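Selected chains only, in their assembly positions.
Order as written gives the chain letters A, B, C and D; numbering starts at 1 within each chain.
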Amino acid sequence: MPEAVFERLKHLPFEDIGFAKVDHHRAIRQGYAEVVFGKGKTPAQVAEIVRVMVRHKASHHNVLVTRADPKMFAAVKRVSGNAKFHALSGVITIERSKEISGKGTILVVSAGTSDIPVAEEALLTARAMGNRVEHVFDVGVAGIHRLLEHRMMLTEARVIVCVAGMEGALPSVVGGLVSVPVIAVPTSTGYGASFDGIAALLGMLNSCASNVTVVNIDNGFGAACVASCINRL
Amino acid sequence: MPEAVFERLKHLPFEDIGFAKVDHHRAIRQGYAEVVFGKGKTPAQVAEIVRVMVRHKASHHNVLVTRADPKMFAAVKRVSGNAKFHALSGVITIERSKEISGKGTILVVSAGTSDIPVAEEALLTARAMGNRVEHVFDVGVAGIHRLLEHRMMLTEARVIVCVAGMEGALPSVVGGLVSVPVIAVPTSTGYGASFDGIAALLGMLNSCASNVTVVNIDNGFGAACVASCINRL
Amino acid sequence: MPEAVFERLKHLPFEDIGFAKVDHHRAIRQGYAEVVFGKGKTPAQVAEIVRVMVRHKASHHNVLVTRADPKMFAAVKRVSGNAKFHALSGVITIERSKEISGKGTILVVSAGTSDIPVAEEALLTARAMGNRVEHVFDVGVAGIHRLLEHRMMLTEARVIVCVAGMEGALPSVVGGLVSVPVIAVPTSTGYGASFDGIAALLGMLNSCASNVTVVNIDNGFGAACVASCINRL
Amino acid sequence: MPEAVFERLKHLPFEDIGFAKVDHHRAIRQGYAEVVFGKGKTPAQVAEIVRVMVRHKASHHNVLVTRADPKMFAAVKRVSGNAKFHALSGVITIERSKEISGKGTILVVSAGTSDIPVAEEALLTARAMGNRVEHVFDVGVAGIHRLLEHRMMLTEARVIVCVAGMEGALPSVVGGLVSVPVIAVPTSTGYGASFDGIAALLGMLNSCASNVTVVNIDNGFGAACVASCINRL
């Protein structure tokens, strides 16, 4: 490629802090919150990235650390006093804006109690990205009447995030009941032939409902990102 | 083991025809029809086994050849004039008894049109083994109202065989609606991440309904055997 | 679906306690004990669910917590004084009824000493659900005479739960010796190419005995549920 | 569930034609075209289902048969004279309405020449469902300048369907360049360690771009359904 092309690319807004390049550009472009994926980073690294994010002038975005643990939270807390830790899902949130920019409601539906951590990650992410959120928990397909009771909420949502482990059948049933997009999140709950979420993942990829798409196992964050991105259209 | 033990075992009723040992004992003991698994045998082998079965004095059992093809049928037809071929499922039946020995009704439920061959194998097997049978086809979970319409049949069955491919979610929903045993049969329909039935198999093994058990992929025959065996209790 | 349908569904008996919906309806419908799956829940969540179960007026069902640990037991013990902990299988039982409602005996057969925890889960579950139970342990197929010694018990059972790891061959041999249904439970014992129970699972799904069905790896609970459900027919 | 609930469900609009239940309700509810999945059905079955669809009074929906072959097309042609066959993707279309109901443009991007059949299935589906469609073909990530040349089309689309086999990296790069949802479709092209699309599927599920979701391998139809469903919001 011509050199000039690459010269121009240097001025895009990211900051190189050695071990990471903080990409303010992405948050600006996508209206997303600034996000750190905690797993595999040290508490010091996480806190340093958050410090750069919070310091940045052009941004009033909410800050989110996913897959965090109490040690990371302690380090982040020293950088930003109003950080909050959500222990079930391991999410740290720093609220800097309450603005709602999503057009409708994102509904998070989950199948069993063990799926709640992933569902909470999705809920916190969708809220931090400026969406109205609702949730319905513990509505597995083997007790179909429990799901049907909440049909009003299903039909009022603009996007649905559907979290389930084991056989991962919930998105198919939910997808058949609504006409909006359903983002399916397989979870690694279960045991034996659930194979840490593979059974649920395959079930969702083979869904017979045609308004269902799938994200990675336990990826509540990613599902909420896509849902938020759809909800801004 | 002591030799005497093995001497005694010689007199159990099976016939050795060289490449196969026809086990009349099993049919007697289990009240089952005499069955030949066609796949991997030559038409001549299938016909010879059927000939021995039909000839046997002590038995009035129905004869069933599964995984058969037209060539096998032609060969069997020469051995037994009243043989019938069911092309969809590849099953040959020779009816020698109309006696109903099962106590209740076995219901075969299937999810999509592509699952019908396996469902038919289950139906023909259950009938040949002396059971009343009913069926409901094309009731996938993404159109839950189509299944619910048939709830009366679900609640009247004594055993249910539930056939589904893709995400294999039907047994979980059916299992949640009834209190009788549900024998789940994954099918190899679908494509891509259905992995020739693995997705459905895993979905069923992870069913959140506790009255569901599973047989091998496409094993309509085996599901009907178990259902029949339960229906005699 | 018409709104009226969903209105009606609201009055089914389950209680919403926030993170879980306790489904008394299922226990009533299926004659099952009230059951909590412990894994993935906090001790406090388990105890709260048990509290709701025990409090419920319409029910005298036994209560069972599976996949529990000593911390969960301590929490449950505070809610219900007569709770008992079975350490090998990690099962908590609260006996509220000694009524036997199953028609025959459920026999639990297991292959090796390492399979006993899963076998115990099956035994305790079947007993809590109102069945007479018997067991035969340590009868692997490489010492076939040890199994054959117990043939009387095999032939007297109405349903057999067969627990085995490694090559998972026991259900095929047992299935060939009896005419009643055999519920096969693969276990995650073994090492290397046992792949945490996959070898046993595949062995059982491919069983050449036609009265064998399969549940998930280590799912002693599920096998006992199905066995109990069959034993009430 | 109460009987009345199930009584009400009987009157939903689907037609039972024996081997299939044609669900007009779904098309009405979701604004979708009427669709037949050809694979695993006989030409006669496909034609019969199409006949019922075309005959139905309340519907002016376009009709689509996916995974069809020339024999199916011949049978369908006899039922509906204006049926067209798209040989590359194996799609039969019957256009009954030219109405555009989607709000923006759906862009289909594909990586290699071998991915074109799946991309065409997506294009035809999206068009039949009432969307404006555009496409960019043969823009694999190893020649990044070929993709970047089309950046204008990328930024003008409201939803992007991204089709790629082999390493499945295209959706990550595309997702990083836009702020709209990207529906990723892995294809079964490639050989060896592509494992019939598994490599691409896993690549997409692990995409580091947070606006990417995934459908089943080769499921151009499903991707277009979701895209269309999003494009109506």
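We take it that a contact is a pair of C-beta atoms (placed from the backbone, for glycine too) under 8 Å apart; a residue touches a chain by one contact, two chains touch by 3 or more.
None of these values were measured; they are calculated from a predicted model.
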Note = The full assembly in this file, of which 4 identical chains are displayed, is built from a number of copies equal to 8
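Please note the rule applied: only the chains that are shown with their structure count from here on.
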Request  = Farthest from chain A by Cα centre, which chain is it? Let me know.
outcome  = B
Remark   = When each of A-D, A-C or B-C is compared with B-D, the one sharing over half of the residue-numbered contact pairs turns out to be A-C
Task = List the interface residue numbers of chain A and of chain D, divide the shared ones by all numbers used, and answer same when the ratio is over half, different when under half.
result = same
Key: Size of the rotation, in steps of 5 degrees, that lays the CA trace of chain B over chain C   = 180
Request  = Let me have the rounded angstrom distance from the C-alpha centre of chain A over to the C-alpha centre of chain D, please.
outcome  = 26
Key: Centre-of-Cα separation between chain C and chain A, whole angstrom   = 36
Task = Let me have the rounded angstrom distance from the C-alpha centre of chain A over to the C-alpha centre of chain B, please.
result = 45
Key: Shared-contact residues (touching 2 or more other chains) in chain D   = 1, 5, 9, 12, 26, 201, 216-217
Request  = Using the touch rule from the top, collect the residues of chain B that touch chain C in their complex.
outcome  = 1, 26, 29-32, 35, 103-104, 145, 158-159, 176, 179-181, 183, 201, 205-206, 210-217, 221-223, 225-226, 229-230, 233
Note = chain C contacts chain A in the complex at 1, 5-6, 9-10, 12, 14, 18-21, 23, 25-26, 39-41, 45, 67, 186, 188, 196-197, 201, 216-219
Remark   = Seen from chain B, its contact residues with chain A in the complex are 111-112, 140-144, 165-169, 172-173, 175-177, 190, 192-195, 198-200, 202-210
